[in-house]
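For reference, the structure I am asking about is given below.
With one protein chain withheld, the remaining protein chains of the complex are depicted in position.
Order of writing sets the chain letters: A and B. Residues in each chain are counted from 1.
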Amino acid sequence: MTENNKYWRGIEDQSNPELAEKLAQNEFSNEISQADFLGKDELAEGETSRRDFLKFMGFSTAAATLAACEAPIVESIPYVVKPDSLTPGVPNYYASVSYDGFDFASVLVKTREGRPIKIEPNNDAPFNGATNARVQASVLSLYDGARMQSPMVDGVAASWGDAMAAARALKTENSVLVSGSVISPALKKAISKLGLRHVSVDAVSQSARADVYENLTGRRGLPTVSLDKATTVVAVGADLLGDWGGENLMGAYAAARKPGEGMLRHIQVEAGLSLSGSNADARIKAKVSEYETVLAHIYNKVAAATGADKIAAPAVREEIASSVNNAAMELIQAGSGALLLNGLNSATAEKLAAKTNELLASEAFNTTTLEYTSTGSDSAFNALLADVKAGAVDTIITLDSNVLYFSAELAALADKVNLVSIADRADETASKAKVALPLSHYLEAWADAIPVDGVYAVGQPTISPLFDSKSAVEIVNGLAGGSESAIELIKASASTTGNAKAWNALLHDGFASTPVLVANYNVAPSVDLSDIKVGTAVEGIEFYTYTKAGMGAGSNANNPWVYELPDPISRLSWDNYLVMSAADAVALGVENYAQSNGAMNGNTVNITVNGETLENVAVWIQPGQTQGSVGLAVGFGRESVGKVGNGVGVNANALLATTATYASAEIIATEVEHGFASVQLAHTMMGRKIVNEISLPTFLHGNAAEWNETPTFETHKGPLSAFEANLWDDHDHETSHMWNMSIDLNSCTGCGACVVACSLENNVPVVGKDEVRRHRDMHWLRIDRYYSSEMTEAVAEEEGIGAIEKYAKMEVPSESPSVVFQPVMCQHCNHAPCETVCPVGATVHSREGLNHMAYNRCIGTRYCANNCPYKVRRFNWFNYKGNEKFADVNPSQDDYGRMVLNPDVTVRARGVIEKCSLCIQRIQLGKLEAKKDGRILTDGEFTTACAQACGSGAIVFGDVNNPSSEVSHLKQEARAYHLLEEVGTQPSIFYQTKVRNRA
Amino acid sequence: MGHTKHNPTVRALFNDDDVVLGAVKDLRSNGYEVSEVYSPFPIHGLDEAMGLKRTRLSTAAFFYGLTGLFFASWLTYYTMNLDWPQNIGGKPNSMWFLNMPSFVPVMFELTVFFAAHLMCWSYFAVNGLYPGAKAQNPDPRTTDDHFLMEVELEGDEDALNKKLKELGALEISKIEA
Partner (left out) sequence: MHYESPVRNPLILGDKSYSDITNDIAKPVESKAPRAWWIAFSIAFIMFLWGVGCILYTIGTGIGVWGLNKTVDWAWDITNFVWWVGIGHAGTLISAVLLLFRQKWRMAINRSAEAMTIFSVIQAGLFPLIHMGRIWMAYWVMPIPNQYGSLWVNFNSPLLWDVFAISTYLTVSTVFWYVGLIPDFAMIRDRAINPVQKHIYKLLSFGWGGKAKHWQRFEEVSLVLAGLATPLVLSVHTIVSFDFATSVIPGWHTTIFPPYFVAGAIFSGFAMVQTLLLIVRKIFKMEDYINIEHIEMMNIVIMVTGSIVGVAYITELFIAWYSGVEYEQYAFLNRATGPYFWAYWAMMTCNVFSPQFMWFKKLRTNLIFTFVISIVVNIGMWFERFVIIVTSIHRDYLPSSWSMFSPTFVDIGIYIGTIGFFFVLFLLYARTFPVIAQAELKTILKSSGENFKKHHDEHGAH
């Protein structure tokens, strides 16, 4: 056996003495290395007997024979000494926390043979026990070859010893530590031990909001909300399903929006169409610069109603004045059920929102329990900028903060200071640093966190570092002269947070409740509105930045999954672009248009914001975009993040001051053409019954047979449903299991977590921008997004418009559309059109109602894909795991990336069709486990990757033959319907009608 | 053909199909045995005139076709319903006749396939036609514009020759058996 580090990178070279010393504390080191074991004297000296010889002969002959009939042998290294906690083929789960300065999540890490391969939600966790698309994707960032592989001094690889020495040498009393929000007590302690001025600044800043609550409560954090106590929420620029605060509200939102009496009413006031705006019952288009006036207006209405004194504020634009009034009225009616949220990074706006909630005694708005995931301080950062300009700072130590990327100002001053960068890669900051210290990925590192009052969470490593990197707390402590290992530091910190649990229990659960040791806790403070100044709206065009569901603040910017995930709203992947209203686009003379092959192209513009110009920025004409307001997503336009992310899109931060949210902009159209990677060409439902949507009154008082009519066929037996009208007796679907899935279109927020989870679980290939452009995205699960159109069957009816004109107009989305999302995967039809047409029977039906796809049998005629009414079948156009065209984007072509592949799922060959299998590997595993224990499968014992990742619980999977299963109840729901039922395919997937809380 | 008797054969060459046909009728009415006629194209009525039985190839083709039909029925039944019945798009797989409508095209094609091919092979076989076989016609002109008649010589040779001359033969030759 050769000593090969190719796969198991955790076993370092034993000959390295420094590592050997380090390994002494490393819990992942093996007691005996391969070398030692093989070097055992007994083995060397013991002479081989005849019997042994024959044994070896026999074995090798057998081995050779077996090998001969094997597929190509893949190099792999068996365990020499197997860790006793680990059985090959059986996954281990570890509770941990994921925090990257933007997203916080309590997660379960699924590892196979010691490799983390999947992030799953820690459902027991009290705070953010759910995963969004970014957290799901984060596991691939661990296997990113672009990560820093060893400490660097002046761009040259160095040992930790030298690097730390070099860093300490650069550290003076005029040094500053710049980091994002720090929620780890252990890290905080280390930082204070470091004794340097600490400036914490967030890439996506909530600073001004945090300031408000710091002044009120003495704690720098953001309010939490309990949507279950709210009846009406008005969100002004607050994308509560997106980047508003660090609290993951998906689940609470879905629960509060459950159709029925007291369903939460949601009004969104915003400039660009966000997830929240898409899900809202009513949406008011306001510029970002109008948010303050809108809030002031609402406040004044509420003040008038509650007898508080009004404040002076400019009038609201009259186009929206009345709807803003209505919003205010609804809040007043809602009383303590009211909730007004502000998303603008402005103290004024936040105070107005807080005060309004205070006046209405809102039970949903919680200023006592704060969350701390974004507590950066803009003022501190501005002060730092001034000092750097003044030359009062010698060294800046950045801690997991790519500040030179998101702060153009500091980047301009970078050469005035020495940079020491603690970062996971040689990014825009670390690449300029004199000393760069590699930071471990959260799956490799010890960490702890207090994300919210009363919750303490720990993160544990699930694999020993792939590269020569260390955890943040260890590095900072080291810089401060400490020598404790990470685990010691975290243990120490855990013991001081007064959490109830013993260390092992804490590790097992990943979290513990902890007392909040502050005065005036539980005392709701009162907001003071004296000396408040409400800003005026920007004349002309305003520019603002926003975050995408996939990219977020950009910490996964070299992760192909976040690029491949189409934006839920625009359905564009691999890009950021200027979102612009149709009216503005017409004024500028820019367009979006499809090529002859269906690929979308568009014009570009040069945009100038206070002197800074971005050239040839693609423009995407976005229905629902507020006129006079253009937005650009952050996190893109990277220069040194890695082969995947470099050069994708443009850097929006270049235009705005680090602490600014919006500014007025000059835009001129250019000649340059831009190619989009659009996965959806038609944006409306063309008057078809695809997503059922009704209003709450209809749901409450209407007749389900009318608002959810089942299509019937006239037969000699009278009208029959598609399920009854049948040429033959059906196959038996009663005995054994019958797997069905319910997708609640009312709960689905379109966030895309399921799409990423599906890609991870099923090794779905990443194909890159060019192929997505050609409509060859491989996602097994897609989330269709439809806009409403001004033209409907009814309108055509009364205006007497002909079919041709009608359909032409139906293709055009409304300027203020209501938006619906519909996850579509293989519908596992029981009368599957795809099955009958396959000449070789590569796709057939299972007893359990699954539509099987035998990749090995497929010869790739693609007839099934043509004949699929849902168009969910995907064809392997190329050899994605070999073709050099995909070398940069496809993880399976990368030595490290390959390690994320799920060993339970085949990587498909070129020329075969693939599609959703309802995670058959999980079904089989679940059945086997039950069989081993000799028991009946219980409902919810296992579920599909998408259902598991869905934070809002929109997707429910289970066995309808089990009368007690959730899915079998959901099938009886009045809202349940099948997609394209009239085609007669008898799908196993069904949807729940969307209900909007409006008349 | 006709060489079973140990009589010599007289060959007469003609250059018109109608003349040959007439000649055949005449000779046979005079009791001569016309053993063969080589012609560049089929002459209608010649087979009756020579008293040839009608061929049974078409009957054979019918049974070949039936074989194909039965084979197809068996194949579809065995593969789809017996050996490994699968649920394909919810179609019935228990009874062949329920599933049969899907098989009609294949059954038809195989019927035609068997009938056509087996018949042609039989045709080549009974005619002794195969690649590289030596030309069966004694005189190459008979594939162009001449017609060669073979008559069994019984009794008076001159009388026959005279008769043939009268009937319009251009050349007359005699082959000893």
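Definition applied: a residue touches a chain if its C-beta (ideal position, glycine included) is under 8 Å from a C-beta of that chain, and two chains touch if they have at least 3 such contacts.
Worth saying up front: this structure is predicted, and the values here are computed from it rather than measured.
Asker: Given that one chain is not shown, which residue among A:85, A:504, A:597 or A:735 touches it?
Answerer: A:597
Asker: Can you name the residues of subunit B that touch the chain not displayed here?
Answerer: Its contact residues with the unshown chain are 1, 17-18, 36-44, 46-47, 50, 52, 54-55, 57-58, 61, 75-76, 79-80, 83-84, 88-89, 91, 99, 102-103, 105-106, 108-110, 112-113, 115-117, 119-120, 123-124, 126-137, 140-145.
Asker: On subunit A, what residues meet the omitted chain?
Answerer: Spelled out for subunit A, the touching residues are 594-598, 680-688, 690, 771, 774-777, 782, 784-786, 803-804, 807-808, 822, 824, 833, 836-841, 857-863, 865-867, 869-871, 873-879, 883, 909-913, 980, 983-985.
The definition used in the following text is that only the chains that are shown with their structure count from here on.
Asker: Mind pulling up the subunit B residues that touch subunit A in the complex?
Answerer: Counting only subunit B, the residues touching subunit A are 86-92, 98.
Asker: Quick check on the complex: what are the subunit A residues that touch subunit B?
Answerer: Against subunit B, subunit A makes touches at 728-731, 830-836, 841, 844-847, 986.
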